[in-house]
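Right, I'll just put the structure down here and ask away after.
Here the complex is missing a single protein chain, while all its other protein chains stay put.
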Amino acid sequence: MLGGVLGFVLIQHSIPVFISVIISTIIVSIIAILIHVTMLSKTKNANELSLIIMTIGISIFLRGVVAVVLDKDAHPLTPFFNFSSVSLFGITFSSQYIIVICAVIIFVGLFYFYMNKTLPGKIMQAVSMNPLASKIFGIDVNFQQLKAFAISGFVGSLAGIIIAPISFVQYDMGVMFGLKGFAACVVGGFGNNTGALVGGLIIGIAESLSSGYISSSYKDLIAFVIMIAVLFIKPSGLFSSEDVERV
Amino acid sequence: MLKIENVSVYYDKAIAIDNVSIEVKYNEAVCVLGSNGAGKTTLLNAIFNVVPKLGRVVLNNIDITNTPTHKIAKMGVVYVTDKRTVFNDLNVYENLEIAAFDIIKSSGRKFFEKNLSAIFEHFGNLEEKQKLKAGYLSGGEQQMLSVAQGLIRAPKLFVMDEPTAGLSPKLMGYVFDIIAFMKKQKMTILIVEQNVNKTLMATDRAYIMEVGKIKDSGNSKDFLDSESIKKAYLGG
Amino acid sequence: MSQKIFLLILFVVIMVFGFFVKNPFILNMMSLAALSVIVVTGLNLLLGFAGQISLGHAGFVAMGAYISAVFSVKFNINPWVAIVLAVFITSLFGAVIGYPTLKLKSHYLAMATLAIGEIIHSVVNNYVDLTGGPQGLTGIPMLSFFGFSFDSEIKFYIFVWTLTFLLILMSINLVNSRFGRAYKAIKSKENAAYAFGINVHFYKVFIFTVSVFYASLAGALYAFYLGFISPSSFGLIQSIDYVVMVVIGGMGSFFGVFFTSVILTILPNILTSLEDYWPIANGLLLILAMMFMPNGLKGLFKWIK
Partner (left out) sequence: MDKIISIDSITKSFGGIKAVDNVSFFVKNGEIKALIGPNGAGKTTLFNIITKLYTKDSGSISFMGNSIEKYKSYELIKLGMSRTFQNIQLINDLNVLENVMLGYHINMKSNVLDAFLSLPKNKKYEKEAEKTSYYILRFLKIDNIEKKYPNEIPFGYKRLVEIARALVSKPKLLLLDEPAAGLNESETNRLLKTIFRIWEQGVSILLIEHDMNLVMNCSHSVVVMDEGRKIAEGPPSYIQNNDEVKRAYFGK
């Protein structure tokens, strides 16, 4: 959300698209780092519930600030490129959709490469798997968490800014995206990238079908109906194997 | 090399270790023996600031009482915990890579690969399973991997918490061979064990711990078949 | 001092306050505050005692409000019957939806309940034929009781506060029973709870249903009290407000959440010019509360036992 809004503000001030994207993602990443340094890492005796509540607090705080500084209306953002649409196999895509699809492919690829093929990425994984062992081998766990936070801020803001021309810029943009992403993960099974991707596809297709056959006003519902149905049948998700409990 | 002075640890209000002092000299192998619940693991965790403590810890004349765990690691100390230090979802090679990440940064990948092949001479079965996720190794193999992860950092001081726990006799023998090898490499060793006799054979000096306190100390060889050991373990 | 004596004193204070304050505006706000207290007391049972979060409670308030209002406006059902039906249907819905949802833990549970709230909100918004959509639903009749109509502020004030105190009393009773102990066990040592013979999942679904019951009851009363409802009163921000009230009040403290819900309901109504700043303030409150006083106002009420 922040990324989209910041990008919007910058573009409104007739700063070139490309530079706006860079500046806003950097600013959001810095904000993410600041949040981690000033709040999350300072919270003593943090249990999961208090961290969740804190995250909620941070999120409504940021939304509140944007609502005040900007306003609560939805603002259109012109697509980044001048050509309006592209035809492919007889199907027409608007240019922004192409950008979104390309960005998804590039970032999923980059992210996969970074996390699985480079040492710094593997170190980040290692920290989440076994924080104590990481410390013992000289890894600064706190710094790694900070890095993870900054990266998520960066990716989130980038997603916000490139989706903005499609979804409009608004103080509460992002909630629905986040929720649907979550629904896709539940459907696919947590900790399972393929599962999440398939879950996302299932939900996306179901959404399009439902808006075609039932009514487009209930399009947003279908993701959650599927999610709850899956939870009923197989709480661990469709594509997960049984949890391995360790002693 | 390592001096632990009057260290105490409290859990809630109960005392887990009580005013313990231990010294490990350069190129010496020292063991701490005692039954479960004697506070051996707590003592090691206290040295490495995994749990909060009272008292003072000095490493090579540098006070590390309040040094964060990861900075102690960078001072050439390795601590192989009883919970194993493997990263389950990464393969064996990656596990060793991460254990040596700062060495790769400073001395380059070539140096790492050279060290690695030296390590694999001792851990043949790990070499075969390089591409296997560590989570799929057996308990014993994970234990060996933990030791290998420590060794690849070429530490000056090697601290181990029950490296033979849950190992079959064969692997156990292996671990003691490696300890002998480490001694030859001029590493200083601090080891906490349940496996009394072999540990005593492999080390120079021993401390006996009982319910949070050091009850006895001296040359390891003198403790073989001694009464205070029997008392600490079997209750006589 | 025992909780029940303190509750009685508080009840007397509220009643005396009602009789002395003639200003309908203040009474109106206090009545709305009572409805918040009902919702938050229920949420406190769930969040404060059983340790399970819900970010969708405004949705259940909406269900209570809309179902009862639609029954009464569109089908001409007696308001009281409509309220009972609405509360029953919503609680049943809560139980059915709680069954799969409460298998999730911590942040997954938070997301899932948030989604439930958004679903309800979206249905209310889109099902224009029955709910009136974003424009809201008007013409909801006033409640009356055997010819005695709640036509003045003070009458409703007394009714709703009496009900509120009864509901708090019931919650206190529950917490001081074997079930209260069971929920405290589930909250802190879930795995051990099984060993004491507690069917953890069933208990979670049950307390969730109870909190949905409280929420829907407050929602139904809200509809008949105001005579007008619109989706904007039951959004995500409202759900989060309820969580704020529980957290600031101190999870598990009936009196702490009592005061925060009264204050945090009334303040925004007085300071309407600052409306836009409320989310910011709420966000800050949550962050600061978690950082510096994770027990909320509870500490202030330590002496009540």
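Think of it as A, B and C in the order they're written, each chain with its own count starting at 1.
The working rule: a contact is a pair of C-beta atoms (placed from the backbone, for glycine too) under 8 Å apart; a residue touches a chain by one contact, two chains touch by 3 or more.
Only a predicted model underlies this, so the values are computations on that prediction, with no experimental measurement involved.
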{"item": "Residue among C:V160, C:A182, C:V246 or C:L285 that touches the chain left out of view", "value": "C:A182"}
{"item": "Residue of C:G42, C:G59, C:P100 or C:G252 in touch with the missing chain, whole complex considered", "value": "C:G252"}
{"item": "Residues of chain C in contact with the chain not shown", "value": "170, 173-174, 176-182, 184-185, 187-189, 191-200, 206, 252"}
{"item": "Missing-partner contacts on chain B, residue numbers", "value": "11-14, 16, 35-37, 82, 135-136, 138-139, 162, 164-166, 168-169, 172, 194-198, 211-212, 233-236"}
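Here, only the chains that are shown with their structure count from here on.
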{"item": "Mean-CA-position distance for chain C and chain A (Å)", "value": "31"}
{"item": "Touch list for chain A against partner chain B, complex", "value": "119, 122-123, 125-126, 129-130, 132-141, 244, 246"}
{"item": "Residues on chain B engaged by chain A in the complex (per definition of touch)", "value": "48, 50, 68-71, 73-74, 78-81, 83-90, 94, 97-102, 104, 135, 149, 153"}
{"item": "Residues on chain C engaged by chain A in the complex (per definition of touch)", "value": "51, 53, 55, 97, 99-101, 103-104, 106-108, 110-112, 114-116, 118-119, 122-123, 126, 236-237, 240, 243, 247, 276-287, 289-291, 294"}
